[in-house]
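See below for the structure under consideration.
All protein chains but one are shown at their positions in the complex.
Chain nomenclature is as follows: A, B, C and D, assigned in order of appearance, with residue numbering initiated at 1 for each chain independently.
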């Protein structure tokens, strides 16, 4: 089966005024099959949002290819690119800034149809009504302005807008991180429900491992512009092999787990700047297992069972410092 | 042990010009030395207002309309502004959510720490500088000597939050109020900050009021928990008690909404786990329901819930909940 | 905050947000609460009423001599006195107001159109286009506007049209900078990105998406530009570079300037007229700004 | 903040000081003027601003009293040859320039040649063929034809004797000494603060005994007339010569401690008039020009517009000149007559009552004589069916350009007699002086062979009475032909502190030496 989305060696760099370059995304490859949801997890500055924007061609990659259903998305320009836009849509992080305050809710959802000339003009309103219902909003709300909606409702509107063109792929950039936990659950459930109903494909960006585990079928862990570990969700959470993934897992808090922080596995320091990323393994500086090899040489990507890929010199050789993983491995 | 800070029946209102709307309605909390009280709830429930009332830093148009805040036998609500200034940053200090903006961008780290020491302990010059350095060491900032002259923008988010903690701790306060101190930080850094707070608390016996929306953070940090909803404290008690046996439908709902990380063997079953929901949203200010404020979103709500304010019902040792149906909790989620 | 909305959600009924009022209504309410803005509006109405309806009620030829020169206000023939030729000051101020306001408005339109054009292109496209356009802007900004306008008027002759063009041509950089800043800010907002992913072309993004959002501060800037242009014209007239065949407030001041010591009213009254007009415009502009700011910009 | 405090302090201090603003040095004279001099070399530059300084710093062969009589100055005596073709000057012995160098006849020769070559008043020395210097103290001026105007041309303002050793090198237009002049006059030049003031001090070695009386003279340039008037009123300046702004004159008349006088200035002869482009229809028709003359209400102009301060002007020669006459057509206000003349010229009113439209220019910067006159004409000629559009020139050159290239219908203009008619009058009427591009030539393009002949004769006629007769005929013809409508003499007043005496009251007014001015108290 050909994947719906095939990203090969994607690189996005930003030049700075002072001559240096931000290596925001530095050689990322992945495939997403139709109906899957592919989660990208990482901390701020890891390049996960830039990856999303590159997929949407809101920023231009400097290298690599993005293939969406045989279309070479990474190279298209102008009208050719525009004509493909209906195939992929995006849900943004901040529901407050992602809706035009001057457009009524109905217009906002209808806008992509009008801009791309999709469907007969008469049918568009019906389609908008449909979408409102699909995301749990009453079509009467079409006449309201964005500021009259709550954050959760706005995110529903954004989802409706993203889905109105019947896209093949929806890129969700931290769609719930600005929401309160109760609303977050509502939106996650909505996304899950819609995916099931409409057989959607997601690329889902998040900093929250638990959310990704809940929603995604595949997960990539990103650090400083690179994927350090990629695997199907179940495999990753059962057999994580990269020390960075472990640190993320150890830091994730759960109401069920009252282990005091002083007894948890933690890494020191904070992610270094993506302007001059370390030469060897980019995580070496914070990794408790790092050796001189790690600091000097770029780790190879090792593939394990079920397409589990890990970029670590010692992948599979280290004992996970987390009791659950250690127990599972043993 | 005697509480170091006791908030009793605190009422706060906001003057919208047309009317005074209730923001907090009878919140009572207790802080014990060396212990952490977690205050949880969604945004708009009054967590931050509780903290700011305690600090005497309520924004314009907000005013305390009843209750008492007692710090070691002194009623803060009755204290004069000058007295409050003496206490602030000294006996009681605060850590804010956004380390990016909570530090003054144009002053050096040294200045911002030394300032409190100068103000409250009368130490100046080299002495104040020495204390500032000591505080930076205490919050485990690498090469603290170099950091003294740094400006906030030259520090990472985690380091800035460490500086905030240094400022808060500089005068050895009895109480620290930490308002969502890690929300703006990455998870690995959050873990570091929590660890630091724990370690410092063990050394100083400071009482911490940890304000958060994250039950995971409460589980990790808190000894006691208070759950706020729409300006009321709906449930309070020891952390293990509350998390293992939540006795208010709201607390239960929050627990159900929070996605759990399932690692190792448990990962296999994660896919089947659904996510609970609390329907609707926190009512905006001024539109709090009259009886039980949670009733419109509550699966257990019946006619009485909509008609009569619920009583505070004991649900275990030191554990109480504001609900008519504490006995029917199993039915929720 | 008090009304409820009919929008009920079907699947997951969230209590819907408040404020169903139209943004324009919200804006009007906020504006109406601002006392000084209302005072400004009243003053502006008085100024416009006097200049445009004035001739209907006060039918005196502003160019003819009605009395001796320099009759003080309260004279038999001229309620606000006469000027150095014995012409009626009141008629002159009514007549001059039209030219003054016309120059102000036209010059403001010129500067705002140029400014928005340059600022929006620079702010939207960024990169070398921005760099080049900003160089041009900077170039115009380092030259003292008044001097440049004086040179232009000297070269092309002092007529109302050349004065208007000269003022417009030198005062756009500020608008351009403002427009650029707004465009840079707004183009990064998610909803603009969303429109782009929805297949919007550059022109649509510039004019239909970004410009409406950037417009409020630009409208205010345009209003203030009218005030600035009025002051500008007055300054030029004062220096003797006004159009002598069209009575304007600046010209009246400039022409009577030498008699200030003996006939204070000839200089003071048109000055007061300018002052009231510019004041009214600023008050209204501030009012609009304040009314727009909290409501529509945030949230 | 600090500055603000200091300023307030200074203000407070000044409040105390300004209570009695008596001169700090009793023997200092502060003269106020609105005009900024280009420089101070009157040999190559005309204009009041330069002349005022020139008359103080330089000395000239002759000077004049208030009755048009020449007096010895650098020349102890002089004689004109019988044929009127040479004038011999006998210079005072022992005169030195301010730098100590002696003044000799060579300097006189150099000065006259420089003036002849460079001075804008071309007719002034035009007949001079050669200056002979038989010895150091004698200069003989040879003329191509008799030139009675030469006597007035030897006045302080017009013929400064400039030292050859200072001005002889290089392009005199750019000689640095133009801004720091060296002369032999009563005052030495000390400093010039560009656009602010210049300072002169007493020439201790001045050749006239006991003169000058003042130790120091400062000329302060106050560009704005109202400010200058205020300064005079407050006593900040002691003397304001060449005042012509009516309101300010009237105001200073009333001010305490300040007097105003129009004594002197007779030779300046500044006339304010309206000139026509006589080659351009309909102004090529004498009846049209005359009609406009009859349409002007001179009483209103003189009494109302000019506040009764300016004197009537009836012809091309200033009334105080011995050559003047008042036996000319008076153009009394008569709208009917004006209308009749226009009808006669075939200019009937159209449906809107408009006969024709015309533009009116004026010299920029002279509000009352210029702009007000133009504005007045617009208002006044409208009932007659003439629509006047007032054209403003943003600056003097623009106006001069328009007029000198004959791009005008009517213009207000102020032209000075400068003493002898040959210097200041002939230039306006001679056919030979129709010189495109030169302002204050015959820009009206008025051409009348009879007038040309009369002026030629008058220029060389040495008998004053016969000369006056020639000029009388000339004046009658010109007024009747009306290439120019004469309105008024530009009034020149001197405002001065009551404590001053010895004010210059010669025919040259304030452009003569101020050597006798002194404080009485």
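In this text, contacts are C-beta pairs under 8 Å (C-beta built on N, C-alpha and C of every residue); 3 or more make two chains touch, one makes a residue touch a chain.
Everything that follows uses one rule, which is that contacts and distances are computed from a predicted model.
**Student:** For the chain not present in this complex, what protein name does its UniProt entry give, out of "Dipeptide transport system permease protein DppB", "Cytochrome oxidase subunit III", "Monosaccharide-transporting ATPase" or "Multisubunit sodium/proton antiporter MrpD subunit"?
**Tutor:** Record says "Dipeptide transport system permease protein DppB".
**Student:** Of the residues A:174, A:208 or A:270, I need the one that contacts the missing chain.
**Tutor:** Looking across A:174, A:208 or A:270, the contact with the absent chain belongs to A:174.
**Student:** If I consider the whole complex, including the chain that's not displayed, which of C:44, C:85 or C:234 touches that chain?
**Tutor:** C:234
**Student:** One chain is left out of this view; which of A:59, A:103 or A:163 touches it in the full complex?
**Tutor:** Here the residue in touch with the unshown chain is A:59.
**Student:** Can you say which of D:113, D:136, D:236 or D:452 touches the chain missing from this structure?
**Tutor:** D:236
**Student:** Suppose we count only contacts with the excluded chain; which residues of subunit B make the list?
**Tutor:** For subunit B, the residues touching the absent chain are 55, 57, 84-90, 93-94, 96, 98, 101-107, 115-116, 119-120, 151, 153-154, 164, 167.
**Student:** Residues on subunit D that touch the omitted chain in the whole complex?
**Tutor:** Here the touching residues of subunit D are 1, 3-4, 6-7, 9-11, 13-15, 18, 23-25, 28, 30, 36, 38-39, 44-47, 117-118, 120-122, 171, 173-174, 176, 178-179, 193-197, 199, 218, 220-224, 227, 230-231, 233-234, 236, 364-365, 394-398, 400-401, 404, 435, 437-441.
**Student:** For subunit C, which residues reach the chain that was dropped from this view?
**Tutor:** Considering the whole complex, subunit C reaches the absent chain at 36, 135, 138-139, 141-148, 150-152, 154-155, 174, 177, 188, 227, 231, 234-235, 238-240, 250, 253, 257, 260-261, 264, 267-268, 271, 274-279, 282-283, 286.
FYI, only the chains that are shown with their structure count from here on.
**Student:** When you take the mean of every protein CA atom shown, which chain's own CA mean is nearest to it?
**Tutor:** Measuring from the global C-alpha mean, the nearest chain centre belongs to C.
**Student:** Go ahead and note the Å separation of the Cα centroids belonging to subunit A and subunit C.
**Tutor:** A distance of 48 Å separates the two centres.
**Student:** Based only on mean CA positions, could you tell me how far subunit A sits from subunit B in angstrom?
**Tutor:** The mean C-alpha positions of subunit A and subunit B differ by 31 Å.
**Student:** Round to the nearest whole Å and give the separation of the Cα centres of subunit B and subunit D.
**Tutor:** Those two chain centres are 90 Å apart.
**Student:** Provide the list of subunit A residues touching at least two other chains, using ranges where the numbers run on.
**Tutor:** 150, 152, 183, 186
**Student:** Among all residues of subunit D, which ones touch two or more of the remaining chains?
**Tutor:** Residues of subunit D touching two or more partner chains: there are none.
**Student:** In the complex formed with subunit A, which residues of subunit C make contact?
**Tutor:** 5-12, 14-20, 22-23, 189-201, 204, 209, 212-213, 296, 299
**Student:** List the residues on subunit A that touch subunit B in their complex, please.
**Tutor:** Those in contact with subunit B are residues 43-44, 150, 152, 180-186, 188-189, 207-211, 213-214, 233-234, 236-238, 240, 247-262, 264, 266-268, 270-271, 322, 324-329.
**Student:** Under the definition above, what is the set of subunit D residues touching subunit C in their complex?
**Tutor:** So the residues of subunit D touching subunit C come out as 224-226, 229-230, 245, 247-248, 250-251, 304-305, 364-365, 367-368, 371-372, 375-376, 378-379, 389-392, 394-395, 398.
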